[in-house]
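Every protein chain except one is present and positioned as in the full complex.
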Amino acid sequence: MQLNHSTNKNIRKLLKTATGCLLGASCVANADENSLSGWETDIAILSYTETDRVSAIEPTINTKKTFDDDSILGIKLVVDSLTGASPNGATPSNNVQTFTRPSGKGSYQTASGETPLDDTFQDTRISLSGSYQHDINRMDKLIWGANVSNEFDFFSTGGSLSYLHDFNHRLNTLSLGLSMEYDVITPQGGSPIALAQMQATTSTQPKLNDTENKVLGELVIGLTHIINRETIAQFNYGYAQSSGYHNDPYKVTSVVDNLTGESIVGDSLSGTYLYDSRPDSRNRHSFYSQLKHAFGADSAEVSYRYMFDDWGINSHTIELSYQKNFDDWYIQPSLRYYTQSAANFYRHSITETDAANIGDYLSSDYRLAEMWSTTIGIKVGFKTPDGNKNSIRLAYYYQDGNTSPSDAIGIQKDYELFPTLDAVIVQYTYSF
Amino acid sequence: MRLFFLMVLVCLSGCSASLTPWERDILARSDMALDNAPLDSAFNDHIYFSKEASSGGRGFSGGGCGCN
Partner (left out) sequence: MKKINFILICLSLFFSTWSNAEQTEINWLNKLDLTHYGNKVIYLDFWASWCGPCRKSFPWLNQMQAKYRGQGLVIIGINLDKDIGNANNFLKDTPAHFPIFSDPTGELAKQYQLVGMPSSYLLTNDGKVQDTHIGFKKSKTNEYEANIRHRLAQLSQDKE
């Protein structure tokens, strides 16, 4: 599994990760700052563990320096190391299923009744990003960002530029951001021909290219509005367009018998599995709003995001958190609820009849399915005797989808057709 | 989508704020920054991007003490 091939590269992440907390007047003015013109550094480590599936460890170091003219340089390094197995898109069967590894040089098997998982990937990704923020004048700022990341089958680089304009006595901020990203995908074994059948290791698997690529562009327009002394709101509209290779080269769709729902015999494998095929472009619109309010010494936040794209996916995300502040520490519970509709070319599997008439696009990647997820988290922040900030965050992530869809056929009714997921997240951060 | 516009309306209805520059003490608090834990947000964004079909959204500007 690859947590995903693309590292998250929209502007918002690029910028905020690199400059730490400093992407607006707020952090410069933070009365808690103990270092005023040296390097401020955060080191953090995240552990992500799914039950029976993927695990990742992600150490990070993020540092920033504020100069005499209040400009800020930020640098961030993330290493993430992944192990474990991820669903390959095929559906469970009453029989043992054999799949060929992406390299073509080995195979793996799934027991009867199990959701097929591909455990080929133990991958490490390294990502480096930098940003530079400076004032043009009292009310205007520019933030420049650049990033590069690499893992064994994926390389990504990009840049961004944002312009922030305060107006109305700094009660409002308008932000305009543009980011571009270029990805090079080198699938292990080469990119398979979309919708072609997976062949056994003993047969030839025709492959398309050694290398594929993709270009992404994103525009974000934001407005921050201070409602009153204790309340602030933000609204963002984002438009993202990507063009190029979007297929997941390691995912397949099972072709099943029209009546029994059992996998039908393929060319060289005991099952018929068709490689993932997605459009070579994707346009996404997102609308995000956030409200933050201080309740005495505490604060609470609610946010909502609506996203829709031209693949037929639309999603809603709601997040809530409340931070209870004490003199030297704080506790912050949080909740997130997410729901998405399926991409119009998503199928949990296809029947033999339908396979004759698929069309251009088909994917059984659970990430494009109709699904919903809940995250419950709690974070505690405190100072250590050296006066530096620490925090520990724990979260539980649960994802579910249509495990028993109405179009399940035959044996499929006995199995879960969506690979339910649950994961525990633990994060520790130290700032100095 | 309607929920988004509802939030916009609710917020902008408090539009006639006349907060003076010396009344930004609460907004200047670190927990009142729009993204007060950017490392957490970055980790979360990465996880959700890898497990779901949507990405990003959160913004990054404005608020705070309004100084300088």
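For reference, chains read A and B in written order, and residue numbers begin at 1 within each chain.
The rule is simple: a contact is a pair of C-beta atoms (placed from the backbone, for glycine too) under 8 Å apart; a residue touches a chain by one contact, two chains touch by 3 or more.
Here the structure is a predicted model, which means the values were calculated and not measured.
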Absent-chain interface residues of subunit A come out as 28-31, 33, 36-37, 67-70, 138, 169-170
Omitted-chain footprint on subunit B covers residues 20-25, 28-29, 65-68
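Assume only the chains that are shown with their structure count from here on.
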Determine the centre-to-centre distance between subunit A and subunit B, using the mean Cα coordinates as centres, and give it in whole Å. 20
Please give the residue numbers of subunit B that touch subunit A in the complex, ascending. 1, 3-4, 7-8, 10-12, 14-15, 17, 19, 21, 23-43, 45-68
Would you tell me which residues of subunit A are touching subunit B in their complex? 2-4, 6-8, 10-13, 15-17, 19-21, 23-32, 42, 44, 46, 48, 58, 60, 62, 70, 78, 80, 135, 138, 162, 164, 166, 169-173, 175, 218, 220, 222, 224-236, 238, 240, 284, 286-292, 294, 299, 303-307, 309, 313, 315-317, 323, 325, 330, 338, 340, 343, 367-368, 371, 373, 379, 391, 393, 397, 399, 421, 423, 425, 427, 429
